[in-house]
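All protein chains but one are shown at their positions in the complex.
So that you can tell them apart, the chains are marked A, B and C in the order they are listed, and the count of residues begins at 1 in each.
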Amino acid sequence: MSSKISPSTPASPPKKIRVGVLGATGTVGQRFITLLSEHPWFVIDSLGASERSKGKKYKEAVKWKQTVPLGGLGLGGIGVLDQEKTSSADLHRDDGRAADLIVKGCTPEEFKNCQIVFSGLDAEVAGDIESAFRSANIPLFSNAKNYRRDPHVPLIVPLVNPSHLSIIHQQQRLHSPPLSKGFIVTNANCSTTGYVIPLAALEKAFGPIESVLVTTMQAISGAGYPGVPSLDILGNVVPYIGGEEEKIEWETLKILGGITDSETEVDSDGTPLKAFDMHQGNGKPALRVSASCNRVPVIDGHMECVSLRFHRRPPPSPQHVREALASFTPEIQSLGCPSAPRKAIEVFEEPDRPQPRLDVKGSHNGAGVSVGRVRQCQVLDIKFVVLSDNVSIGAATSSIINAEYAVLKGVVS
Amino acid sequence: MSSKISPSTPASPPKKIRVGVLGATGTVGQRFITLLSEHPWFVIDSLGASERSKGKKYKEAVKWKQTVPLGGLGLGGIGVLDQEKTSSADLHRDDGRAADLIVKGCTPEEFKNCQIVFSGLDAEVAGDIESAFRSANIPLFSNAKNYRRDPHVPLIVPLVNPSHLSIIHQQQRLHSPPLSKGFIVTNANCSTTGYVIPLAALEKAFGPIESVLVTTMQAISGAGYPGVPSLDILGNVVPYIGGEEEKIEWETLKILGGITDSETEVDSDGTPLKAFDMHQGNGKPALRVSASCNRVPVIDGHMECVSLRFHRRPPPSPQHVREALASFTPEIQSLGCPSAPRKAIEVFEEPDRPQPRLDVKGSHNGAGVSVGRVRQCQVLDIKFVVLSDNVSIGAATSSIINAEYAVLKGVVS
Amino acid sequence: MSSKISPSTPASPPKKIRVGVLGATGTVGQRFITLLSEHPWFVIDSLGASERSKGKKYKEAVKWKQTVPLGGLGLGGIGVLDQEKTSSADLHRDDGRAADLIVKGCTPEEFKNCQIVFSGLDAEVAGDIESAFRSANIPLFSNAKNYRRDPHVPLIVPLVNPSHLSIIHQQQRLHSPPLSKGFIVTNANCSTTGYVIPLAALEKAFGPIESVLVTTMQAISGAGYPGVPSLDILGNVVPYIGGEEEKIEWETLKILGGITDSETEVDSDGTPLKAFDMHQGNGKPALRVSASCNRVPVIDGHMECVSLRFHRRPPPSPQHVREALASFTPEIQSLGCPSAPRKAIEVFEEPDRPQPRLDVKGSHNGAGVSVGRVRQCQVLDIKFVVLSDNVSIGAATSSIINAEYAVLKGVVS
Partner (left out) sequence: MSSKISPSTPASPPKKIRVGVLGATGTVGQRFITLLSEHPWFVIDSLGASERSKGKKYKEAVKWKQTVPLGGLGLGGIGVLDQEKTSSADLHRDDGRAADLIVKGCTPEEFKNCQIVFSGLDAEVAGDIESAFRSANIPLFSNAKNYRRDPHVPLIVPLVNPSHLSIIHQQQRLHSPPLSKGFIVTNANCSTTGYVIPLAALEKAFGPIESVLVTTMQAISGAGYPGVPSLDILGNVVPYIGGEEEKIEWETLKILGGITDSETEVDSDGTPLKAFDMHQGNGKPALRVSASCNRVPVIDGHMECVSLRFHRRPPPSPQHVREALASFTPEIQSLGCPSAPRKAIEVFEEPDRPQPRLDVKGSHNGAGVSVGRVRQCQVLDIKFVVLSDNVSIGAATSSIINAEYAVLKGVVS
């Protein structure tokens, strides 16, 4: 892979970086604000929401649904920029609070002070708004699905393929006019994110995976708010989540695939464009993924039962798989991303763990995943369960780590 | 298959048959009583429970947990024999009620009036008690797991393999002294029962299945009472049920296998004994089953996500599979078992059905199963979900239909 | 009370009566259709819903959420009029089914064949539509709240105050032009309905109640569909339901009050108008009601903890209260309304009953209520819990019984 991103020379710790949040009143937006309020580098400068909220104080516009009270955010941490004091001299003063920020509209003009913008927008509106931010030369890290399939937009699970960030140079160059700073980086669907992390660890240790069957049991928070009506899910299982199985099936290929030279597309000067190989180029055997998605009455935490077959024969033993998972160290850890989990994959030995209610935060505070019940599969090779915190690594946390990685790689200045 | 049971000549409708229930105060026992109170043939004569309950009126011994009030059982139906009037002349008078029966101990002597006994005993005590009833020449239909692996005891899912009842002649002959009437018939574990019904329908239509991956989401009622502590399951998923995966994996083989002549065991007169072929004799390819079992916060109804691969290439299309499932007609229907479901398999077209809360009873009143989301599997051939009522077809209902079948086949006189 | 309704001469069993349902696709509408499909007198002629559904077959317009399958409605019962055969000769043929009826708009013209119309409309639209039906001389029984406070519209809990139906003569006479057949009758809010039934029984036995404190724990189905978001209620209690406490507090007064001559309003000929005395006229001491309403994660069944003080000193003992409740026989029973419960109030002796999951249908099939834990209150006189089926007696069932009563009283011809 030829990448313009240097592999592991971490930049020095950055100064304060002004960030914005789009879709600030929604479920994902609330989560962004909760995390950013404690962040060591990022300082919330601007919050954007719909017309209905524009002009109000954030605390009056939002129906706050986090267990950390809005008024208590950042009290032990770094907090939020005072809106009145954005001169560079004030950048390290954090005596303001998100609760009192005036909500803005979602236009690039209103976010021009921001060096990075995070998007928690709904898919219905994300397409045009995110495109406008990119065109306005603003780096944008999005949790929305709109640009995930775009062949020039990386789809990054930060514990798996942050190096795909290298494609953004092409994304910027192909824009008209070419962009110096603006780009869109997406993170994956929550159910893809959780289970693709152990897959990546296993491919790293044992080579290509040939096929994967995954059955999910997904938490209601994955559907946002108001999301799933209680009459549909209380004491029930719904064996269907619209579009979810397809997302898992193709997102996995893009994330686990590499970046290669395109065979058909060339640049204006005749050099081949970069392209995602969708896990099937380079003589690597194609990966087949089959997903079955279910909604269950759990607040937070997607459980996924995974069975897989390796290309290598004989396949690794369950014990080797456990060891490979437990020792997996993604680049974001070695590089020093502040939101990287202490442990990427926590492996449980107890037969009945992990469980959403007890283990969703694990020893990784929701930024890694938990795996348990690694054992032989009678049909494929190995089976296990993986639990991920869909509102953390499955959403806002991934966007934030992606941005940290971009900062450390010098992609955001 | 050489069977002493004639294939489809139904006997004339029987007179009243006196039945007993062992483990009458437990969850399965309560369900037996609820069903038997409405039964057209069977009349509850005796209820047995532990020493603690013995001698009390049933209504005083039981902590009734059914939604039909104990006092309202059988009001529209057939009811319960008056304990004082068991002469044959009184057999059709049903002016007594289970609620007022005096609970007996679980000894054959106390059940000698019963022509059939149903067992809802816990596995801890079922072994010796059930054996004693058989030795006392009492036909016994058990929901307990103790004798399921016994090579001379049939393991019957009534919509699948009631013809396995033929092995009981061998079971009686091998007893010392040989038995004229007593035997043990078991039904399968609730999670096996549900998913093996569509498997049987598909093998009937399309020939042998090569491999099956099943991921279950099982209701709490499957664990009995008190069963699962609420702190373990409220808003949670537990990815483990002790022994359940193993049960599914081997029970499937015994149920879907045929009965053949044993290759190694012979009778005293040198004729080969009958043996279960565990789905791998007769040149039929061995079936591989891989199960992952989860407990979810649902009251009644086991959901199972099934992926399977047929031996036949090319495999049938999803539409052919749907049609084969919808048209499956098990022998218990054609024979006229009164508790057989109107429809063995209800096939849903809606993308988000079946669901436990809405569909557990389906149009089959819990005696059949519901299948939905039949579609192609990217890894094996076909995938779908199946929902079964674990406290009906997954437990007492199966025992009762097995007994009905035995009556119609003349095995119980 | 001077009433034009004769107190207890039941009419002979009526012929088939053609009825319509407004708001047919909503939660209450679905419940109306489920109940009416089994009704011995009423035959569904017309279903009305919003523009979005108009012109579609009902089964295609509705997202059916009842546990009885739409296709199975009325199979054991009476069913639905064939739309093509509405001549009187065909009135008793019921070979049609609600599932296949073409949904109409909610205009009186489209319901002119109906002798009675039931309204399950949302409050947002019920006001104008219901008024138009009345003006078109169609008797309308509404579950909506819009006209409950109207001084000329009776607010009837059928087990309590059906005699308030007498006010409709005044309602018709005050309409311009006076109406011969059209009127509006409302039933009460679900949480009021449940607890006011034992209050009525106790006032009948022991005279006026002085004060009542009621704390509710209400099921999610009370909020309709989509209703309560699952993120708000799973594993949670919400100590607030907008407007609910006020409804309980004033509806109780209207329902338990009598009808007297107005002191201020007179007819055109100088005779005093009838008026509800709001439980404070006639020298009867005013009743004070204090309600605290909570939403809990229960599907069906409102539980209410009630403490009350009688006017009479000394107050009755808990045992006298139990007896008065158990023997309460409302007029709808003696009159022979077909949907009246076999038992109006089921009194439990077990200390931990009733419970929504086990007892919501009780021995009254949801048309009565269940009371338990009758005991002394250290602050007022007596306390108990009452459980009512909010989707049955708390909603559609009440409207239907009210209509049955009106038919038997000759108010609907």
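Operating definition for what follows: contacts are C-beta pairs under 8 Å (C-beta built on N, C-alpha and C of every residue); 3 or more make two chains touch, one makes a residue touch a chain.
Since we're looking at a predicted model, the values are computed, not measured.
A.B. asks: Considering the whole complex, which of B:101, B:114, B:202 or B:220 touches the chain not shown?
C.D. replies: Final answer for the missing-chain contact: B:220.
A.B. asks: Which residue from C:235, C:318 or C:338 sits in contact with the chain not drawn here?
C.D. replies: Residue touching the absent chain, from the options given: C:235.
A.B. asks: Please identify, in ascending order, the residues of chain A that touch the omitted chain?
C.D. replies: 65-67, 69, 71-72, 234-235, 299, 357-358, 361-363
A.B. asks: Just checking the interface: what residues of chain B touch the absent partner chain?
C.D. replies: 65, 220-221, 225-235, 297, 299
A.B. asks: In the full complex, which bits of chain C touch the chain not displayed? Write them out.
C.D. replies: 211-213, 215, 217, 234-240, 242, 249, 288-290, 292, 294, 296-299, 303, 305, 307, 351-358, 372-373, 377-380, 383, 385
The working rule: only the chains that are shown with their structure count from here on.
A.B. asks: Between chain A and chain B, what is the separation of their C-alpha centroids in Å?
C.D. replies: 47
A.B. asks: List the centre-to-centre spacing of chain B and chain C in whole Å, with centres computed as mean CA coordinates.
C.D. replies: Spacing between the chain centres: roughly 43 Å.
A.B. asks: Could you tell me the distance, in whole angstrom, between the mean C-alpha positions of chain A and chain C?
C.D. replies: The answer is 51 Å.
A.B. asks: Hey, what residues on chain A touch two or more of the other chains?
C.D. replies: 234-235, 297, 299
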